[in-house]
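Please see the structure below; I have some questions.
Missing here is one protein chain; the remaining ones are kept as they sit in the complex.
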Amino acid sequence: MTRPSGRNANALRPVQITRHFTKHAEGSVLIACGDTKVLCTASVEERVPPFLRGAGKGWVTAEYSMLPRATRERVARESAKGRIGGRTHEIQRLIGRSLRAAIDLKGLGERTLWVDCDVLQADGGTRTASITGACLAVADALLHLREQGRIAALPLKDWVAAISVGVCQGEAVLDLDYAEDSTAEVDMNVVMTGRGEFVEVQGTAEGAPFSGVQMEQMLALARAGIDDLLALQRREFPEVER
Amino acid sequence: MTRPSGRNANALRPVQITRHFTKHAEGSVLIACGDTKVLCTASVEERVPPFLRGAGKGWVTAEYSMLPRATRERVARESAKGRIGGRTHEIQRLIGRSLRAAIDLKGLGERTLWVDCDVLQADGGTRTASITGACLAVADALLHLREQGRIAALPLKDWVAAISVGVCQGEAVLDLDYAEDSTAEVDMNVVMTGRGEFVEVQGTAEGAPFSGVQMEQMLALARAGIDDLLALQRREFPEVER
Amino acid sequence: MTRPSGRNANALRPVQITRHFTKHAEGSVLIACGDTKVLCTASVEERVPPFLRGAGKGWVTAEYSMLPRATRERVARESAKGRIGGRTHEIQRLIGRSLRAAIDLKGLGERTLWVDCDVLQADGGTRTASITGACLAVADALLHLREQGRIAALPLKDWVAAISVGVCQGEAVLDLDYAEDSTAEVDMNVVMTGRGEFVEVQGTAEGAPFSGVQMEQMLALARAGIDDLLALQRREFPEVER
Amino acid sequence: MTRPSGRNANALRPVQITRHFTKHAEGSVLIACGDTKVLCTASVEERVPPFLRGAGKGWVTAEYSMLPRATRERVARESAKGRIGGRTHEIQRLIGRSLRAAIDLKGLGERTLWVDCDVLQADGGTRTASITGACLAVADALLHLREQGRIAALPLKDWVAAISVGVCQGEAVLDLDYAEDSTAEVDMNVVMTGRGEFVEVQGTAEGAPFSGVQMEQMLALARAGIDDLLALQRREFPEVER
Amino acid sequence: MTRPSGRNANALRPVQITRHFTKHAEGSVLIACGDTKVLCTASVEERVPPFLRGAGKGWVTAEYSMLPRATRERVARESAKGRIGGRTHEIQRLIGRSLRAAIDLKGLGERTLWVDCDVLQADGGTRTASITGACLAVADALLHLREQGRIAALPLKDWVAAISVGVCQGEAVLDLDYAEDSTAEVDMNVVMTGRGEFVEVQGTAEGAPFSGVQMEQMLALARAGIDDLLALQRREFPEVER
Partner (left out) sequence: MTRPSGRNANALRPVQITRHFTKHAEGSVLIACGDTKVLCTASVEERVPPFLRGAGKGWVTAEYSMLPRATRERVARESAKGRIGGRTHEIQRLIGRSLRAAIDLKGLGERTLWVDCDVLQADGGTRTASITGACLAVADALLHLREQGRIAALPLKDWVAAISVGVCQGEAVLDLDYAEDSTAEVDMNVVMTGRGEFVEVQGTAEGAPFSGVQMEQMLALARAGIDDLLALQRREFPEVER
C-alpha cells in the first residue's frame, strides 16, 4: 500500500514548533504537523472555578475551535450557530483531561490555566496536534509564573504528547492526514506521558470493526510516534529539566 | 482488594431485559444492569436526513438523557439550561456510532432509526448499558418492520454490546458501579460485536496514567464480560438467527 | 354515545400507584392512569430561591417532560431544540401551583422541593396524572424528612388530585384518553383538595364554545372522579393521618 | 369591603377604544381598561403555516408582550433574555385560542392573521383587555379585506370578550386592577362569545382553594361584565351586522 | 428634485412631544417626527452594573425595539427569534453613547438609568427620534429625582438631539422619511449637543461612495436641523435652566 503522502506506515509528518507566536498570552505556541497548524495559547487567571474555591489547588480547562476556512469547505462559526457542536465538546474535554495529567494542580495553586487551541489550517490530526502544542504553551505559561516568582517550582509532572493512528486499506498507519483520515476504516487517538504511560486511548471503527491484532499494531505505531514528539518537546524546552 | 459490591474483579452485575416496556415505540427495551436502569426505544421514520437523500440507504441516530433525579443529587434538565452539555454529546455520538456498526444501512432502506436512551436510575455504566439495550430496541424495531413486510431481510449485521472496565486501587475490574466509578484511576468503555471485534475503545486516566499491561488486563476483562452480554442478547431474541 | 374505550361517561380508567419506583429520590412514585404512565419524583434541596431567602418558608417547583417516544409519533426533545415550548411551560406552572396549595410552606422550612414529572407513556391526561402522582411523591419526601427528624410535623395541608373532563359528541365525559382528547369539543382540567375545594379550573373550547349547563355537568363529573382519586391516595398512604 | 378603587364589586373600569391607532396594520386598536392600555394590531399574511398548506382554511396566531416599563418596576425584555417566559407563552396561547373561537377559518381562506398585543401600560387585567381589544383589531383587518374585495363575507362568527374576576378578602369582585390582583385569593379569567357561551375559564387559587359557591358568584359577575364589553364592541363597530 | 413628501431639502418634519405619556416610568415621553412615533421611557434603578460598583458614579443604558407591526410589513419579534439582531445592537449602543454625552454620571450618583425606546410606528429616522426623545425622558427622570430630594442638582450637562441626513438623487436632504431612506445613496446620522458639538457622526454609502463636498453639505443641513430640535427641547422643558 502506498500512502497518499508517500510516507511510510510509521512516518510522522514534519513537526514545527514556534514559541511566543503571539505576544499577550503567558504561553503561545504555533504547532505545525505537516499542513495542520494550530495556535495554542495558555492564559493564567488568578482564581479557580466555584467548585474548587478554597481547595488549595488549581484548574486547567481547554477550548478548541477551527477558523471557518481552516478546512477545504468553509464551516459556519459555532458563535453564529449559537451553540457548540458535539465534536467540539468531545475534543475540548479530551484536551483538558490530557493536560490535567501533565500538571500538578496542587503545585499550580489557586489559579486557572485557560488553554485555547485554534486551528488556523486543518489537514487531519487537529486534536492530537492541539494536545502536543498545548502542553508546550502550558509549559511556557508555567515558566512565566516561575520567572515572576509567583510559583517556586515548575508544577509540570511530565510531558504529554498525542498522535493519531488508524487502519487504512487494512494496514495500520501513523499520523493520518486528511486524505487518509476521511477514508480510514479505524481512527484512534492516543495520548501518552513522557514516562510512556497512557493518558487516553480512543479508537473508533468508522466502517468495519477491528481485531485485537490491529489494535496492538496501532498502539505500537502510536508509542513510537509519541516518543519522537516527546523528544521534540524536550529539545524545544531546554529550560525544563525533564 | 474487596470491591464495594463484594463482586469478584471479573463479575458482571445481574442484567435484566424487559422487551416491549412501553407500547408506542417500534422497539422498547428496559435494561437493568444492577441498579442502572435505562429505557431504550427505537423509532422508525420513513425518511433520511438531507445529506443522505437519494443515497439508497438509511441512518441511525441516538439521543441520551438522564431523568433529573436518576442520580444521587438532582441534576438540572438540559432543556431548562437551553443547551446540551459536552458529556451528553459525547455519549450520544458514541451510542450512534456503535449502533451503526451493527446495522446494515443499505438493507434498512431510506429510513431513520431514532434511538432514545433515557436513564431512569443511574448507578454507573449508563452509557454501556444504553448501547447494549439500544441494540435490542433496534432489533425489535427491525423485527417489526419485517413483520409488516416493509423490509424483506433483517438488516442486523451483528449484535453489539458494551461494558465498562477500569483500574481501582491498582487492580483491573469489570463493570464499575457508581461507588467504584467515582474513585477509579482509569475508566474504559469497550464496545464489541458478536464476532469479537472492537467497535470502540475509550480509555481515560482519571488520576494517574496507566501502563500497557493494565490496558491488556482491562481489555481481557471487557472481552469476557461482553461475551456474557452477547449470550444474553441472543437468548432474549430467539427469533433473530444469529 | 359509546366511548372509544367502552367506559361509561362517569368512569375513571384504572389507576395504579407504585411507591419507591426509583431509589435515589426522597419521593418516587410511578402513577398509571390507564395507559398513561408518569414517573413523579420529589427531591429536597436545603435552600430556597433568592427571592425567598430569609423569609422563613420553603418553595415547591415542578418540571414536566415527556420522553420522546412516550407518544404515538416521536416528538423532538426540548433539550435538542434548545427551548422549552409553551405547552410545557403551561403544564409545569399548573403542577407547581397545584402542589403549593397542598403544602404548608412555612412548615417545610427553608427548603425547596423539586418535583419532576416525566411521562414514560402517554395516552391522554398526562398533566392531571402528574398532579395526582406528584402529590404522592411529595408526601413520601415529606415523610422521609420527618423520619430523619429534619421536620417535626408533616407540612401537608391536604391531599390534591386532578382529573380531566370534556365534552365529546355533545356529552360530558370523565377522564379522557388520547382517542377522545384529540377530538373533544371541550377540554377541562380540574384540580381539587381533599376538602372538596377547587385549586384550578381550566376549561377550553377546542371547537365550539360551551354552555353554562355543560360546565356544570363537567364540574360534577370531575368532583366525583377526584373523590375516587383522593380515596386512593389516602389508601396508599396509611401513614399520613388525613 | 371597600375596593381600593372604590368601585362596587360588580363594576367594570371605564373602557376606551381607539380604532386605527397606528397606520400600517390592517387592524390597529388601542384599548384602555382603566389604566391598563394595550395596543392590539392584526396583520394579514397571504399564506398559512406548513401544517395547514392546502387545507383550504386560514390561521390566527397571537403574540403578547409588555413594554419593559409598562409596569411599576421595570421588567427585562424577553428579547434580551433570549427566551420567552412561561407566563407569556400561557397568555399568547390563551389569546390565540380565544380568537380562533370568533373567526370562521374556512371563510378567512388560506391566510394567517398575526395578532400582536403590546401592553403600553399595565394595571391588572392585561390578558383579558388583550382579548377584548384583539377581537376588534381582527374585525378591522377583516373589514379591510372585504373592502379590498379579497373576501366576500366577513368571516367573523361572533364577538369575543374577556374579563377577570376574583375573590378578594372573601368576596367575589369583577375586573381586578393591580392593587387587587396582587393580593387576591382567587384569580379567574373568563372568555365568552356574543351568544353567551364560554370559550375559556381559567380559575386559580393563589392562596386558599375556593368553593363551588364562590365559583358560581365569580361566573355570574363575569357574565354580566362581558355583556357590557360585548355591547361596547357592537357599538364601536356599527359596520359589523351582528 | 422634488422630495416624496414635497418638503424642501432643508425642512424637518413636524415634531410633537408628549410628556408623561405613561404613568409608571420616572420619565415617559412620546415623540412623533412626522409619522415616526417612539415611546421613550427612563427608569431609575438604585444600583450600578458590577463593573462600576464603588466607583462613585452612575450609568446609562439604552434598549431599542420596534413593535412587530410598527412597519409596513410585520417583522418577527426578537424575543420570538431568541436573539437580538445586529441592527438593534448597533442602534441601542448608539443611543446609550449619545445619552452618556448629555449626563454627568458623577452627579447621577450610583444609579442606573434604563432608557427604553419602543417604536410604535415607523416612517424613517427611528434611531434619531429615539435619541431626541430619550434625552427628554431622561430629563424628566432627573427632575423626578431632584423633586424627591434624591439628588441636589440636575446632572444634565447639556441637551442632545439627533437627525438623519442623506443624499437622494445626488442632492443632500434633511430628515429622510421611509420613502427616501429606502432609496437614498447616502445615509448619515448626526448627534450633537446643545453647544453645537458632535457626539456621533455615522455616514454610510449605501450605493455609491460620497465626496468630501457632499459630506460638508450633509453636516450643514444636520447642524441646522438639530438647532431646531434643541430649541424645541428647551421650550418643552422650561424648568431646566439651560
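The chains carry the letters A, B, C, D and E, assigned in the order they are written, with residues numbered from 1 in each.
The rule is simple: a residue touches a chain if its C-beta (ideal position, glycine included) is under 8 Å from a C-beta of that chain, and two chains touch if they have at least 3 such contacts.
All values reported here derive from a predicted model rather than from experimental measurement.
Asker: For the full complex, can you list every visible chain touched by the one that's not shown?
Answerer: Touch partners of the hidden chain, whole complex considered, are A, E.
Asker: Which is it among E:22, E:65, E:92 or E:164 that touches the chain not included here?
Answerer: Touches the omitted chain: E:92.
Asker: Can you work out which residue in A:78, A:216 or A:236 touches the chain that's missing from view?
Answerer: A:78
Asker: Taking the full complex into account, find the residue in A:104, A:118 or A:185 that is in contact with the omitted chain.
Answerer: Per the contact definition at the top, the residue touching the missing chain is A:118.
Asker: Using the document's definition of touch, tell me which of E:73, E:197 or E:241 contacts the absent chain.
Answerer: Going through E:73, E:197 or E:241 one by one, E:197 is the residue touching the chain not shown.
Asker: Considering the whole complex rather than only what is displayed, give the residues of chain E touching the chain that is not shown.
Answerer: 83, 85-87, 89-90, 92-93, 97, 101, 188, 192-193, 195, 197-205, 208-212, 215, 219
Asker: Against the chain that's been left off, what residues of chain A make contact? List them.
Answerer: That gives, for chain A, the contact residues 22-25, 28, 35, 37, 39, 41, 43, 45, 63, 65, 67-72, 74, 77-84, 88, 114, 116, 118, 120-122.
As a convention for this text, only the chains that are shown with their structure count from here on.
Asker: Both chain B and chain C are touched by which chains?
Answerer: none
Asker: Suppose you list every residue number at the chain D-chain E interface; are over half of them used by both chains (same) or under half (different)?
Answerer: Counting which numbers both chains contribute, over half are shared, so the two copies meet through the same residues.
Asker: Among the residues of chain D, which ones contact at least 2 other chains?
Answerer: 82-84
Asker: Run through the chains and report each pair that touches.
Answerer: Every pair of chains meeting the touch criterion: A-B, B-C, C-D, D-E.
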